[in-house]
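Only a single protein chain was left out; the remaining protein chains are all shown in position.
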Amino acid sequence: MAFLTNLINGLSLGSVYAIIALGYTMVYGIAKMLNFAHGDVIMVGAYIAYITMSSLGLPSFVAIIFAMIVCTVLGIVIERLAYKPLRQATSLAVLITAIGVSYFLQNAALLIFGSAPVSFRSVVKIPALKLFGGELIVTGESMVTVIACIIIMIALTIFTKKSKMGKAMRAVSEDKGAAELMGINVNVTISATFAIGSALAAIAGVLLCSAYPVLMPTTGSMPGIKAFTAAVFGGIGSIPGAMVGGLLLGVIETFSKFYISTELSDAIVFAVLIIVLLVKPTGILGKKISEKV
Amino acid sequence: MTKMVPVPSRGIIPERDVDKRPILETHHLGIDFGGLTAVDDISLTIGRTEISGLIGPNGAGKTTVFNMLTNVYQPTRGTILLDGKPTAGKTTAQVNRMGIARTFQNIRLFSNMSVLDNVKVGLHNEIKENLFASVTHAFGYVKAERKARERALELLDFFSMADMADAEAGSLPYGAQRRLEIVRALATNPGIILLDEPAAGMNPSETAELMENIRRIRDTFGIAVLLIEHDMSLVMNLCEGICVLDHGKVIAKGSPDEIKQNPAVIEAYLGKKKEAE
Partner (left out) sequence: MLKFKSLKKTTRTAVTSYGIILVAFAIMFPLQQFGLLSNAMAGQLVPICTYIVMAISLNLTVGVLGELSLGHAGFMSVGAFCGAITSSALQEVIPAAPLRLLVAIIIGGIFAGIAGLLVGIPVLRLRGDYLAIVTLAFGEIIRNIINCLYVGVDKRGLHISMKDIASLGMENGRVIINGPQGAVGITRISTFASGIVLILFTLFIVLNLMNSRTGRAITAIRDNRIAAESVGISITKYKLTAFITSSVLAGMAGALYAMNFSTVAAKKFDFNTSILILVFVVLGGMGNITGSIIATTILYMVPEILREFSDYRMLIYAIVLILVMLFTNSAKAKLFRERVFDFVLRRKKNEEEEGVKND
């Protein structure tokens, strides 16, 4: 039974990682940049939802929608102000700028919300499911998180395969120059990617804080780093890869916490990542890129 | 007289080289990319001081052959013998140390380094300087660096580039960059040098100078030259043996005169060329 409990908890945590990883992977695929500020967008989303519910007393679904809107706008603004001027710059310059944005968001949150952690009220009202005579408890949060992750995954896949914008995104990620010559507005496409990624980050933030109800300005950074490794794990740039990577990471983390050591669980997660990359240098579902000589 | 003949009848290499074994031999070389055969059944023999050409229409697989010869790609089939020794399983760097050097179709210089340093990098395995000497700048460092500098300048002077030694490689004019790539390759002290479209983008007078230089390389260094080139007058005037590739297969081998008259070549390559002109 412990095994099943852990598996469910792992899948639930992994679903959150997967949703965050989707944001990393889409942005990487299209803008070829590591958006380090992505983790902090999660934190912003969670705070917005928190305020909407606690201070304004609005229902939770309004809070989620409001958080998504704010994060979408935030994502677009960050991209326009900080990343767009650096389209031609080296990837390292963009990386450092993203780090600057991450510092900015964290410290702005510190000034506005203070450093003290606030306790987040769960948005999930579904009661926990008791199975096998109460031996296996599946919390409402777990169910909602996993289901949300599956829905997002399916929706995103359909979106990138069928919609005009989705096709534009795939074209831009293959070859920016060629896409531009075909009449695709690259700037709009990149903005749209950031918008989607940030909206997902808002959902992830709300779900993460519903399951682990401690919210403070640095809440986003560790899940951010882990989701980023999850994206690499699965093969960065690949949407199913982010999903697989996120779920695996969540399960490995939960299992190593339970069966090996709570303190060493992060070390184990990262060690598994290194091993996977050594065996398959482009991640589980990553494509092999060969250099032309 | 044929300088490059099909293996296994082999044997006919330039008269001056007959008593020596060929510098480069390939036997039925082929490579597949994802199930697709890109190049197949390439058998070549190149004499120690032969200038030979690899020609063929765009996409015929010429650069792929170069990449196999330098182990950038590991061949799927066949063997390569460099100075009689097989190169299978070696890295590109090891194959270079065995005596094969090359230039690239799209110039690959160390563009942020000076011209002199580019050649010194080429001299890497000729310089006796270990890590300890590198770090301390003692224990033979000064002597090794002085020798490297002298040798590099000597090589640059051979192509009248000594006055550019301190310029940044990336800032050189196009023709000079192409020459620098050749100098850098020569610095590795090879037995055979592969030139990938050395005359691309050059005007007729530069091309004439290049031809002269290639002959001087052969005569001075006593090494073999294998080149890929689209400029037919250069190939026909310079090369002693020519191999024609089309769709990844050898369609003809022989002397320039034989190649000129070969109907398969005319159809695949020269014919089109003539029409275009």
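All chains are identified by letter, namely A and B, in their written order; residue positions are counted from 1 within each chain.
By our rule, contacts are C-beta pairs under 8 Å (C-beta built on N, C-alpha and C of every residue); 3 or more make two chains touch, one makes a residue touch a chain.
Keep in mind the model is a prediction, meaning the values are calculated, not measured.
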| item | value |
| --- | --- |
| Of B:I23, B:L44, B:A101 or B:M211, the residue in touch with the unshown chain | B:A101 |
| Contact residue for the chain not shown (choose from B:S111, B:S171, B:N203 or B:Q261) | B:S111 |
| Selected residue (touches chain absent from view) among A:F159, A:F255 or A:F270 | A:F270 |
| Among B:R77, B:H124 or B:H230, the residue in touch with the chain that has been omitted | B:H124 |
| Contacts of chain B with the absent chain, listed as residue ranges | 70, 72, 91-94, 96-97, 101-102, 104, 108-113, 117, 120-122, 124-125, 127, 129, 131, 133-137, 141, 144-145, 148, 184-185, 187-188 |
| Residue ranges of chain A at the interface with the undisplayed chain | 34, 82, 85-93, 95-97, 99-101, 103-104, 106-108, 110-111, 225, 228-229, 232, 236, 261, 263-264, 266-267, 270-271, 273-274, 277-278, 281-282, 291, 293 |
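The criterion applied here is as follows: only the chains that are shown with their structure count from here on.
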| item | value |
| --- | --- |
| Distance from the mean Cα position of chain B to that of chain A, given in whole angstrom | 50 |
